[in-house]
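For chain A:
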Amino acid sequence: NNYCNDPTASGKIVFGFNVPQTGTYAEEGLEQLKGYQLAVKHINGEGDGGLLKTFKPLALEGNGVLGRKVEFVTGDTQTNTDAARDGARRMIERDGAIMVTGCVTTGEAVAQQALCHELGVIYMSGLTHGNDTTGKDKRRYGFRHFFNAHQSGVAIAPILGQEYGNDRRAYHLTADYNWGWTQEESIKAATEALGWETVATVRTPLGLGDYSQYLTPVLNSGADVLILNHYGHDMVNSLPQAVQFGLRERQANGKQFEIIVPMFSELMAVGAGDAVKGIIGTQNWNWQLEDEGSKAFTQSYGAEYGEPPSQSAHTGYVQAILYADAVQRAGSFYPPEVIKALEEFEFDGMGNGPTLYRGDDHQCIKEVLVVRGNENPTSRFDVLNVVGKTPRDEVTYDPAIFGGELGPYEPNQC
Partner candidate 1 sequence: MNAAPVTGPAPDAFFALRDVHAYYGESYIVQGVSLEVRKGEVLALLGRNGAGKTSTMRAIARADEPAVMRGEIWLEGQPVHQMKSWQASQAGIQLVPEDRRIIPGMTVEENLILSQVAPNKGWEIAQIYEHFPRLAERRNQEGITLSGGEQQMLAVARALAREVKLLLLDEPYEGLAPVIVREIEHIVQDIKARGITTIIVEQNAVAALRLADRAVILDSGELVFTGSAQELLDNADLRNRYLAI
Partner candidate 2 sequence: MSVTSEKNIVLHAADVIKNFGGLRALSDIDLQIEEGKTHAIIGPNGAGKSTLLNVIIGRIAPTSGAVVFDGTVLTGKAPHEINQLGISRVFQTPEIFADLSVLHNVMAPAFARRDGAFRLNMFRATAREAAIRDEAESLLNDFGMWDRRDDHSGALSRGDKRRLELCMCLIQHPRLLLLDEPTAGMSRHDTNTTIELLKKIKLRGMTKVIIEHDMHVVFSLADKISVLAQGRIIASGLPQDIKEDPRVQEAYLGGAAE
Partner candidate 3 sequence: MFHLSRKDQVKLAIFALVVVTMPIWLAPLGAAYPGLMQKFAIYAIFAIGFNILFGLTGYLSFGHAAFLGVGSYTAVWSFKLLSMDILPALLFAVLVAGLFALVIGFFSLRRTGIYFSILTLAFAQMCYSLAYSVLTPITNGETGLLLARDDPRVIDAALGAGTVGGAGLPSPALLGNSVTGYFGFYICAALLILTFYISQKIFASPFGLALRGIKSNQTRMIYTGFNIRPYMLAAFVISGMFAGLAGGLLAVTDPIAGAERMRWTESGNIVLMTILGGVGTLIGPVIGAWVIKYFENIFSAINKNMLNATFDFLPDGMQNIAVTVLSKFVGEGWHLTLGLLFVLIVVFLPGGLVEGYLKLVARLRRGRGTKPEAGGK
């Protein structure tokens, strides 16, 4: 079996960690990189072993992969699809990477995933929440552990109903690009199913900074809920600005006005400051979870870096472990074998409860966390509280709804 960067031929197992290290998403990327580096330690049997203690079923033996130590190379995607692909190509063509992983936007994920597929190298995406990664643009060689916008919508709806009732009028501000649209669509469907009415869906330019011109109309719109389908810096800016507009002190339709941010990350929450207090959203993982896996990961990450991990670090860590484990189980680096080992793989102990790597679209199906901005944080790590977990069954969906095609197993030559 001849394939790209066959470690048995080169004698080296190289993972490529390609994350934004500069630009606006540098912090998320650098966190992810820390997760990856910790994973390599644990795979190679260094450190305290981390999730290898809780991960079930586990094939890794703490002596590298298939008995050989893992090395890694890093790259800077600059949160730019071209730079991401350049980095991935360097890892594959020059450094001999057998697997590439990392990203903080769906754009980077899809771009790298497509490239890796063409070159016959497996890509484990990092932080990507858009539906397309495992929907319209899914690839046989790409795998996503992170949850997606659709699942966010489904997961958040019951909690919203519980907290804010079934008679609400929602106003959406949506980042005007692919991810924003899918998120808006998903949340809208989920909230309307609750009985909410959608007053308006307004698109805002990406990376705008000042959202005031979109917030002024909210005041007199008759809405009593504002849903911010913004991610990253868009959200870091729009949420505090919305709060400054006095929305949260406002009464509308006889109810307290509320703001919802369907997709959260710790770093975003830190960036948004006080404004995040009391705001509900969803998360892939949180270090305050009480299960054994989460505790173990938080412990070993804290020992390494002196602070608790973010979900970005977690997802990076988990993806690296999952790939390594799949190789171990397949007993081969041959990508089709590894892909088959990952597809329909059912595991637990990674912090999200029992999880399925679905074969049809390479999306992890697991429970989704609903979180709320902490009113009295004790530290800057303690910004989000888990207020609910939507079980895996409820967030399972039919992969056919997003279309796309995985493509063949056979690897191309790079």
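Following the convention adopted for this analysis, contacts are C-beta pairs under 8 Å (C-beta built on N, C-alpha and C of every residue); 3 or more make two chains touch, one makes a residue touch a chain; residues count from 1.
The set was built so that all candidates are chains of the complex that A comes from, given by their letters.
Bear in mind the structure is a predicted one, so any value in this text is a computation, not a measurement.
What touches chain A in this complex, out of the candidates 1, 2 or 3, is 3.
Touching candidate 3 in their complex are the following residues of chain A: 21-22, 26, 30, 72-76, 80-83, 85-87, 89-90, 92-94, 105-107, 110-111, 114-115, 117-118, 130, 132, 137, 176-179, 203, 205-206, 405, 407-408, 410, 412, 414.
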